[in-house]
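A single protein chain has been omitted from the complex, and every remaining protein chain is retained in its original position.
Then we have chain A:
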Amino acid sequence: MVATVVESESAGAEAYAEAFDAAVAADERIEPRDWMPGDYRATLVRQMAQHAHSEIIGMQPEANWITRAPSLRRKAILMAKVQDEAGHGLYLYSATETLGASRDDLLDKLHSGRQKYSSIFNYPTLTWADVGAIGWLVDGAAITNQVPLCRCSYGPYARAMVRICKEESFHQRQGYELLLALSRGTDAQHAMAQDAVDRWWWPSLMMFGPPDDESAHSARSMAWKIKRHSNDELRQRFVDICVPQAEALGLTLPDPDLRWNEERGHHDFGPIDWEEFREVLRGNGPCNDQRITQRRQAHEEGAWVREAAAAYAAKHTDRLHGEATA
């Protein structure tokens, strides 16, 4: 909570700003009714909406395999995971609404390309092993990014992230376990797992965003404690976590430059193809059009359902009202 500010003309906006800065400095949570700078609000709406959009677009590449999951146990796990993602989308849109945004408006912005979602979902899921690679690498990278958000300065976002991170950690484990089963399975299954890791490794590293010196919003978000660690720091942490896991899986990571650096106490890794990252971000990834078209189509084809629900609710509110006043 931000300390109560006496509202007087002399105190003015400056006192609010000071109270806000003091609260952030003291690691207190900013709550929806607290005063906050316009840019802080806008930054949060942008980031939280992008996160919500990523959850619902992220359902697509995995839902692609629900109907083909190779065992009933895997089918149940995958369905539950895709359902969790819809749930995460719901909490995040709700958390964004505490900042005055509306879900409908945010969805419009997603559908018209004015707001983004994580670029990783513009890559295709070509084999069953991709479901495992998404769990292990993509969800793993997401967790590395998201765990610090549980301490984000904005209360509703931080609290939503606590719950989301718990579920993401289950997602990551199921992906790892899926890949382990493939890696230890038949030669064809092992090859399928290796192929998936080969395709998902570099895009996963790109999920941490551009290098620190090129990141447009990083410095201010760090000052506001929306963000707690730099892109490069988190990327390094992720690489260090993945290397021993890949060994345990019996799979290799597709980077000839990957090696332990005793001096730094970290793994060195090869250069990331930022041109690919920018191209995918620009809309030229393998699935950008497909993802947004499916999302738009689901929304448009569902319009009559939402209208019906609204019409029904309105009729019944009227009827209740009519009965009460009759």
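A few notes on this one:
Keep in mind that, in the parts below, a residue touches a chain if its C-beta (ideal position, glycine included) is under 8 Å from a C-beta of that chain, and two chains touch if they have at least 3 such contacts; residues count from 1.
Just so it is clear, contacts and distances are computed from a predicted model.
With the options "NADH-quinone oxidoreductase subunit L", "Amino acid ABC transporter ATP-binding protein", "1,2-phenylacetyl-CoA epoxidase subunit PaaC" or "3-isopropylmalate dehydratase large subunit" in hand, the undepicted chain maps to the protein name "1,2-phenylacetyl-CoA epoxidase subunit PaaC" (source: UniProt). When the missing chain is restored to the complex, the residue among A:W128, A:Y157 or A:F269 that touches it is A:W128. The chain that is not drawn here is touched, among residues A:P32, A:G113 or A:G185, by A:G185.
Of A:A42, A:A86 or A:L320, it is A:A86 that touches the chain left out of the display. Take chain A: the residues that touch the chain left off the picture are 56, 59-60, 63, 66-76, 79-80, 82-83, 86-87, 89-90, 93, 103, 128, 178, 181-182, 185-186, 188-189, 294, 297-299, 301-309, 311-313, 315.
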